[in-house]
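Moving on to chain A:
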Amino acid sequence: MRKLLLGLTVVAVLATACASTSTTTTAAGTTSATSPAVDECAIENLNLQTPGVLTVGTDNPAFPPWIIGNKPDNGKGYEGALAYEIAGRMGFDASQVKWVVVGFNSSYAPGPKDFDFDINNITITPEREQAVTFSDPYYELPQALIVQDGSPLQSATTVGELSDGVYGAQIGTTSLKFINTVLQPTQQARVYDTTVDAKSGLRNGDVDGLILDLPTADYEANINTPNDFYLVGQFEPVDQLGLLFEKDNPLVTCVNKALAEIEDEGTLQNLRDRWLANFQAVPVIK
Partner candidate 1 sequence: MLRVEGVYKSFGTLEVLSGIDLSVDAHEVICLIGASGSGKSTLLRCINLLEPVNAGRIVVEGIEVTAPGVNVNEVRRRIGIVFQSFNLFPHMSVRHNVTLAPRKVLGMARGDADERAGELLGRFGLADKADDYPDRLSGGQQQRVAIVRALAMQPDILLLDEVTSALDPVLVAEVLDAIRELAAQGMTMVIATHEMGFARDVAKRVCFLHGGRILEQGPPDRIFTEPEHPETRAFLDRIIAAGRM
Partner candidate 2 sequence: MPEPGATTDRTQRGSKLLGNRPFLISTASTIVFFAIVVTVVVLAPGFRAVREAFFDWDSMKASFHGVPGEGLPSIWTAFALNVKVFMIAEVFILVLGLMVAVIRQIPGPAFFPLRMVAIVYTDLFRGTPLLLVIYIFGYGIRALEIPGVSDQSLIFYGTAGLVLSYSAYVSEVYRAGIESVHPSQMAAARSLGLNRWQSLRSVVLPQAVRRVIPPLLNDFVSLQKDTALLSILGVIEAARAAGIYSAYRYNYSSLTVAAILFILVTIPLARFTDYLLARDRRRRAATGAP
């Protein structure tokens, strides 16, 4: 009887807590009032972790072609170079760029971030935008098809030629959605827990081909096990990569401005030509 009363009291208190809406407001970045004379994107006016320093996050390990040699501060690789390019446009020199390690799972943890933006081949999605803010896209990430070496599908150049196949993808990736919404083969796609499982499935003929994002497909077919798999081609991109910011961080406006400049000048394409040449060379399956 006593235990029951005690229990009910505790439950009541907890329920009140859960039901109550907090009256505090989350700290948001301050937005400086727009006045034509003030340059919002001057370094001194930017909403930064550390004044005068651009703190950029990426994962460890970070892979080519995004970061070379797992050392982001060498400025090599598509994302490494892009980060320094953006920093330069915003008025930072190389010594004012600081790199921090941000694990994928912690990039979207609630609360204040310890980076200004995170660059880690992150796909922009509306679901994710509920929790963070993304910059404009800096790369459109295509899906790609790999098959077993010697498969008849090796020579396919159109989506139509692929319609009869059974394809596999890893669970939790956009590849699965791609198969179902764009490829739309007649037979149902197979789902694998991991890339390793997917490759096994391809090897033993459970599936005719695997849909992976282009970088992963390129790695598996040309670097990891070059004699087993063949990269047939890439598809018109659906996914877009963006820089990740704390939600509603006004810094994104200035970064987008820099990004736009880089794109308009053609520098962004130059970066792609330099670091993603082998991706760009992969034939497109229309």
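Quick note on selection: all candidates are chains of the complex that A comes from, given by their letters.
For the reader, a short list of remarks on this structure follows.
As a convention for this text, a residue touches a chain if its C-beta (ideal position, glycine included) is under 8 Å from a C-beta of that chain, and two chains touch if they have at least 3 such contacts; residues count from 1.
Note that the structure is a prediction, hence the values are computed from the model and not measured.
Only one of 1 or 2 makes contact with chain A in this complex, and that is candidate 2.
Note for the complex: chain A touches candidate 2 at residues 1-2, 5-6, 9-10, 13-14, 16-18, 20-22, 24, 26-27, 104-105, 108-111, 125, 127-128, 130-132, 169, 171-173, 176-177, 180, 191, 193-194, 196-197.
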